[in-house]
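Missing here is one protein chain; the remaining ones are kept as they sit in the complex.
First chain written, first letter: the chains are A and B, and each begins at residue 1.
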Amino acid sequence: MTTSIALERTPRVQYLLRIADTCLIHAQRLAEWCGHGPVLEEDIALTNMALDLMGQTRALLTHAGRLDGNAFDEDQLAFLRDERDFFNLTLVEQPMRRSSAHAPGGDFADTVLRNFLLASWLQLLWQQLADSSDAEVAGIAAKALKEARYHQQHAGDWVQRLGDGTEESAARLRAALGRAWPYTQEMFEHDGVDEAAAASGLGPARQALREAWQQAVAEVFAAAGLALPAATPFVSTGTLGRHSEHMGFMLAEMQVLQRTHPGGRW
Amino acid sequence: MYTQAMDLAPKEERAALRSAEDALLEERFEARIDEGAFIEAKDWMPEHYRKTLVRQISQHAHSEIVGMLPEGNWVTRAPTLKRKTILLAKIQDEGGHGLYLYAAAETLGTSRDQMFDALHTGKAKYSSIFNYPTLSWADMGTIGWLVDGAAIMNQVPLTRCSYAPYARAMVRICREESFHQRQGFDSLLVMMKDGTAAQRAMVQDAVDRWWWPSLMMFGPPDADSPNSAQSARWGIKRLSNDTLRQKFVDACVEQAQVLGVTLPDPDLKWNEARGHHDFGAIDWAEFYRVVGGHGPCNKERLAARVKAWDEGAWVRDAALAHSRKQATKEQAA
Partner (left out) sequence: MSTEREWPLWEVFVRPKAGLDHKHCGSLHATDAAMAVQLAREVYTRRQEGTSVWVVKSSDITASDPGDKAMYFDPMEDKVYRHPTFYELPDSVNHM
């Protein structure tokens, strides 16, 4: 068994890992659809999205690894970190296609809605990160921005199709929105990590994205016949390293080979 | 490999000719085949030719789609981000290949929905190899090496198939296929050369399990494939099952040596007189069992495809409903 690596957890590294881990875990969920999509063409499209996210994750993890004093590589970070050192949004851990003994699965409505909400957020984030004081981050962001724009467009189209499709699709989309919405609050929380990033010019504080995000989301929701749910006090804490119960299972699955084969070469 | 279903069907008798005109058309058709010309979608063709192609192309397409499942099983457990990316891209390619092939089959008067229906109700088959379970990460590399290796041997001759839409799809597929076998072999090579003892054992175990099923992929012996001769005449099937199987064995022996794995066949040895490797008897009972629906994963594979289709119905219906509503709005405007 390979024991976990220990991160230094500087604000700079944590800020970047919040984005990298979000992309990684979302890609991991999207990969569940491979071979199981409702339409062959869409199967291919979802996998393209997952591949884009993998590219973004790998670039950011590699960079964050260098910034952390221990010079970890992308694989050490992905496969040997303990759950509490992952900083993804809790939203992306939620079940997508597969159900388990512990939780019912989601459906395609959950997927397109989450893709849309997330891509809208990432698009705004990458847009601002393209001006980062960190040149490497700015470079990653410039490429990722094009991809996020495309994902947002593609997912937004699907939200509209389902919202204004059949009665069944509209009902499923409303149910998916009910499940996802509470987790979006975390996208705009504010703490010392955000503070430090904004101050140093590394990237925007999350709260700076809220208004533009709500506007983009409201526009597509209107076309889809969806109402913006009311705010609740619920706040998820994945970005602080405290996850939902789904994360443990995801990491167990994702990390199993590296944990089982210390010193293995792949 | 994609002709397994036809290889096993009883010999097809040609329908009695209906008229002198049909006889003439058929004669002209055979002449075009003999001169190596391509047949396009709108050309006159014997009904038997059309039906054979629909069956073969759709079986090929189904194989690609079902083939996404055994590999999809390991995507979330890939051991490095690079391997995860490569595997995702490979599986996606397979989906794409299925799509190109369904498109080619649709030019012959069937529809994708009809072909899915045939698959889901058990009327259409897919390659037997995908009814085996993927039990370790080394299965991914082994599938790349052996299964994709076998597929490439089948696919290259098909780029010269007489039915042009199929041939063109195969050209596209072959172009994309090149990295599939290479990445599988590379993955095994890394584990064998630089990996731990446990990794080497994992690789050998995977080879032990996938070798014989890979040989079975080429279908029953020529003597037991009654429809092959007609397919060969029509340029649908250019090399016989046994010829391809022998070619495969010869190539793999060398590759196994590079890897440092043992192929699980004590009768495998070079025959100087033949200029080929002799190999042991294939357990055809296993082959017929698997093709007949009783292999390790037949039921799961089909159930997964049926589930994906059935559970996706509301999505497809919603998209159609939406586009029809939009069209109505545009007309009214």
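Basically, a contact is a pair of C-beta atoms (placed from the backbone, for glycine too) under 8 Å apart; a residue touches a chain by one contact, two chains touch by 3 or more.
Predicted model only: the values in this text are computed from it and were never measured.
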item	value
Of B:Asp34, B:Glu47 or B:Asp113, the residue in touch with the unshown chain	B:Asp113
Residue in contact with the excluded chain [from B:Ala37, B:Ala103 or B:Leu239]	B:Ala103
Per the touch definition above, residue among B:Trp44, B:Trp270 or B:Trp284 touching the missing chain	B:Trp44
Those residues of subunit B which, in the complete complex, touch the missing chain	21, 25, 28, 40-44, 96, 99-100, 103-104, 106-114, 117, 168-169, 172, 313, 316-317, 319-320, 322-323, 326-327
Residues belonging to subunit A that touch the chain removed from view	39-42, 44-45, 48, 150, 154, 157, 161
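Going forward, only the chains that are shown with their structure count from here on.
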item	value
Distance from subunit B to subunit A - Cα centre to Cα centre, in angstrom	36
Contacting residues of subunit A [partner subunit B, same complex]	28, 31-32, 34-41, 43-44, 47-48, 50-51, 54-55, 57-58, 61, 74-75, 78-79, 107-108, 160-162, 164-166, 168-169, 172, 253-254, 256-258, 261, 263-266
Complex contacts: residues of subunit B adjacent to subunit A	65, 68-69, 72, 75-85, 88-89, 91-92, 95-96, 98-99, 102, 112, 137, 187, 190-191, 194-196, 198-199, 304, 307-309, 311-319, 321-323, 325
